[in-house]
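A single protein chain has been omitted; all remaining protein chains appear in their positions.
Right, chain A next:
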Amino acid sequence: MKKLLTAAVLSAALATPVLADTTKVGFIYIGPVGDFGWTAGHDRARQELQDHFGDAVETNIVENVDYGADAERVMTQMALSGTDVIFAASFGYGPDVNAVAGRFPNVHFQHATGYIQEHDNISLYDARFYEGRAVLGHIAGKMTETNTIGYIASYPIPAVISGINSAYLHAKAVNPDVNFRIIWTYSWFDPALEADAAETLIEQGADVIMQHTDSTAAVRVAEDAGVMAFGQASDMVEFGPTAHLSAIVDRWAPYYISRIQAVKDGTWEAQNSWMGFADGVIEMAPWNDRIPAELQQEADALIAAIAAGEYHPFTGPLNRQDGTPWLADGEVAEDGDLASMNFYVEGITQELPN
């Protein structure tokens, strides 16, 4: 009897029509989708992707996947269960993506903010966060009264370092006395630690808090302490209606939709895309009313200039922290230099951990 039942179930399973045009898409996230920051940004895009294609795509997510063996196991599982496209939405998945991609040449891998591309079924994509950081720096430089900006940073990787440099240069441009205090948390998501870091920075005189970590804790602390803050990756205004000046909001949806369309059309190929204001992949959360109208206009103009390609946030003359020249007058940073940036620009007093 039991055997018969099993056979019936099996044949029923086999008989289920497989929709040939359903594309199966897997997402692995470093944090929870409820972080209201980085991972939430990717999951917003996943939902838009689902809405856009309807039944023609099937999306799956796995949250809180650690780098290394965990990520490899999850992606292998996805690939074995017939997933067509895998989005690995964090920098540190690089080695894992490359290891799994080598074993599953028919699966398309999309790795966010990565730099390792050993197989032709891996595409890399990233956003030019330094463009947004330039705008935040400009606003922070004008808004600070203590001339001290606190910066909560995650890991000393090029994307974070170029963000600090961009913010510093643009704050310095409008406020020569500005001073940055930077704390590295060595974590993308740790609300308690980020709250402690924000408190420490405020205690040491910072009145604007910037973060390159994913939780909303710092905005919350800034609100309580009566200072200003910028959100990260998502609009975090509800966590600090007074403190929250703006945020760089990630919009991955147009890119995700275009990539899945390419898979459906059979035109997908390995790429390395680095997108900014011009592509609509980053945008600014609505300005807080406490930012003076004049400053809002300046910020809007800065965004427009960057999007139009008229202005590059890293335009010479610029020196490295140790005083050696980096960019000559009028020279613009190469993408390769930015993608591998491992030094602070001149003027930042703290030393970069290695």
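In this text, a residue touches a chain if its C-beta (ideal position, glycine included) is under 8 Å from a C-beta of that chain, and two chains touch if they have at least 3 such contacts; residues count from 1.
Everything below uses one rule, namely that contacts and distances are computed from a predicted model.
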Absent chain [UniProt protein name; select from "Cytochrome c oxidase subunit 2", "Nucleoside ABC transporter membrane protein", "NADH-quinone oxidoreductase subunit K" or "ATP synthase subunit b"]: "Nucleoside ABC transporter membrane protein"
Hidden-chain contact residue, picked from the options A:G41, A:G94, A:G137 or A:G150: A:G150
Identified contact with the non-displayed chain, of A:A69, A:A192, A:A293 or A:A328: A:A192
Residue, one of A:H108, A:K142 or A:R220, that touches the chain absent here: A:R220
Interface with the unshown chain - residue positions in chain A: 31-36, 64, 150, 181-184, 186-187, 189-193, 195-197, 199-201, 203-205, 215-217, 220, 238-239, 349-351, 353
